[in-house]
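One protein chain is absent from this view; the other protein chains keep their places.
Order of writing sets the chain letters: A and B. Residues in each chain are counted from 1.
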Amino acid sequence: MSTTLSGRIGVALALMAIVFLPMLIGGQWMRIFTSTACFTLAAAAAAFMYARLNMVSLAQVALMGVGGWVMLRLNHGTALPFEINLLLTGVLTAAISVLLALPALRMRGLYLALITLMIAGGLEVIFSTYRFPNGGTGFWGVMPSAAAPFRRPVLAESDGAYLRYVIAVVLIGFLLIDLHRRTRPGRAWAMIRRSEAAALASGVNVTAFKAWAFALSGLLAGLAGGLLAGALGLLDPATFRASESVLLFALSVVGGAQYWFGAVIAAALYRVLPALFNNAGIDPNLTLVIFGAALLHAITTAPDGIAGQIMGVFRGLTAWLRPKGRR
Amino acid sequence: MRILVSAGAYALAMAGIILGLSWGQPSNVVGMFLVSGLAVGSLYALGGIGLVVLYRATGVLNFANGAIGALGVMVAWQLVQWGWPGPLTWVLGIGLTTALSLGYGRLIGPGLAWRDPVVKAVATLGFALVVLGMTAFAWEDDVRRFALPTDNVAITILGLRVTVTRLVVVAAVIGIVVVIWAYLGRTRTGLQMRALANDRDLSALIGVPIVRVETVAWGISGVIAGFTGLMFGNLVRLEPTIITFMIIPSIAAAICGRLDNLALVLVGGLSMGVIESMLTLSPELRAVRPIAPFVIAALVLVWIQMGHRSVIGRDQQ
Partner (left out) sequence: MKTTLKAMFLAGTVLAIPGVVLADTVVCEPGNDGPATGAPIRVGGIFGNAAPGDFSSATRAASAYFACVNASGGIHGRPVEYGVENDQWNPELAAQAAAKLVEDQGVVALVGNASFVEMSVNASYYARNGVMVMASGCAVSECFESSNIVSTNQGPLASSVGAAMYAVEDLGATNIACIGLAIPSVGNWSCGAVESYMEAQGLRASSVLMNPGAPDVNSSLLEAIASGADSILVNLPAGLGIAFLGAAEQQALRDVYTWTSSTPLYDVSVPGALGSYWDGALYVNAELTPLDGEGEHARHWRAVMDDYGRTDDPRDTFSQAGYLSARFFTQLLSTMDPAEIDDRAAVTAAIQGIVGYESDLICGPYYVGVADRHMPNRAGTMVRVSDGGFEVVRECYEYEGPYFEPLIEAERALGLH
């Protein structure tokens, strides 16, 4: 299989982050980067749907909430190890994602976006009413006292080891997306994006491949939610509001949906930037203003996102260097 | 024919839901919940209509409508605190929202004209955050109330007292639907708006002055957003965040009208309010009743796509 330069750089950077990052930072930043890594995975899923299929999901963070709910439910309801719970979480969230997307499979453009927004709005109400399991009894598993302990992976009990673990899972997620891009689903998606009629005519099962895309994005969102649950040991509905899903999609566009590091940029804008502002003691309302203005600016001036601009600079540099070398 | 089938199915479904939820309840209780639901539904409809008026003409689903409305009502409240006369504060509040809406439409809107409708929509989220952040910064968290003279007069409908402010909302919603319908049908700009809504590229080719028509649409939408903000500030709560995020159920109402039919937005908004209110009668569903608008909107979307594939594909030019 062929690899791109940026892809190889990405894998190298992820490996370096796994080895060195936790050595360099304190407890607060450990947690900030763990959150950022979780949201990177969710943003990557939203970005691949948008870039590969031109499908917009405004329910990505809400699906993370579903994943987080399942993960906490499994953690408090069973004695299974973290890895099996995470896998089950991914599979179940993928199934729920397909189920919720069934009515949306024939929709496109804004209508598809809106039905996902309605799903996000509905899930927000459910999360805020029933909350996330914290070790209580019954189906919803909520009790009034402090949360029961969460079992992290045996290999990654400490915050530093858990950060490494999360980055490794995110790397696997990116490789999974890339694998799809290179194989049959990727080719089918490319055709569907061009023209559904042409895809149908050439024997592509449009509905099945679209459902597959929803399944993959659900799987990744589920993993992200499960990992986030492990980071905190519990979850709060405030994280998964419908507006957060819209915001994460907007940031994926700003980051650059076409490129893998667009998702990293999106997650960094989503989680690292507010933490920096908070550390600097800037009024959270002013943070909102700066954030909104930056979002507007990036969307209007950089159609391919920040990653697109970086790639532009990169291409310019190589074009500038190459003739020189030849001469 | 199809319209009759749809209307019949709708009437049956509504009657079924209302009867099912109110089974075994005394009729005076049901009447009060029905009226209360219509009152809430008119708010959803008002929010939805503001969105659709703009979307039809410009293709922008404006997430910032709630935020600018919130700023408008906060300014009006502040001026009242400083002793300004009520009507002047309302006019200034609505004037401000109109200016903000026009500002966005003229300065930022054109730069995004050729982007995906979804990208246009999420860009307005950036604007919403800016406006909400400034509003929340300028007015620190406190309990406030935005009173209107119409609050003090009420009439009793089916056992429930309804203030004139609520009646104003219902009248305004119906009035806006009628006026916009007449405007689109009888004026030149209205005709051009309909042309833009139908096919943007073609309208540009035949010489529809797109910028001018869009500016009018942004202006009208700003006025409606300002009025909506005043009403939400009075009838929901005078809290900028709450008013800002009323936009999401408003979008649900807009979906009921397929983002283009104002009368259907009205029907959809009222139905959402009634069902939400009626859900209070069900012990199992009571706690999650705010979910009603989203479920209804999702069902409407499914219903639309079952018969009308072309409608769904339309925004995909």
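Criterion: contacts are C-beta pairs under 8 Å (C-beta built on N, C-alpha and C of every residue); 3 or more make two chains touch, one makes a residue touch a chain.
Here the structure is a predicted model, which means the values were calculated and not measured.
Only one residue in the set A:6, A:54 or A:129 touches the chain that does not appear here, and it is A:129. Considering the whole complex, the residue from B:160, B:204 or B:304 that touches the absent chain is B:160.
Residue positions on chain B in contact with the hidden chain: 29, 32-33, 36-37, 39-40, 43, 132, 134, 136-138, 140-145, 147, 151, 154, 160-163, 232, 235-242, 245-246, 249, 273, 276-277, 280, 286-290, in rising order. Panel shows chain A; residues 26-28, 30-32, 35, 125, 128-131, 140, 142, 144-147, 149, 159, 231-236, 238-239, 271, 274-275, 278, 284-285, 288 of it touch the chain omitted from the view.
Operating definition for what follows: only the chains that are shown with their structure count from here on.
Centre-to-centre separation between chain A and chain B, using Cα means, comes to 31 Å.
In the complex of the two chains, the chain B residues touching chain A come out as 61, 63, 108, 111-112, 115-119, 121-123, 125-134, 136-137, 245, 248-249, 251-252, 255, 259, 287-288, 290-291, 293-295, 297-298, 301-302, 304-305, 309, 312-313, 315-316.
Across the interface of their complex, chain B is touched by residues 54, 56, 103-104, 106-111, 113-115, 117-119, 121-122, 125-126, 129, 242-243, 246-247, 249-250, 253, 283, 285-296, 299-300, 303 of chain A.
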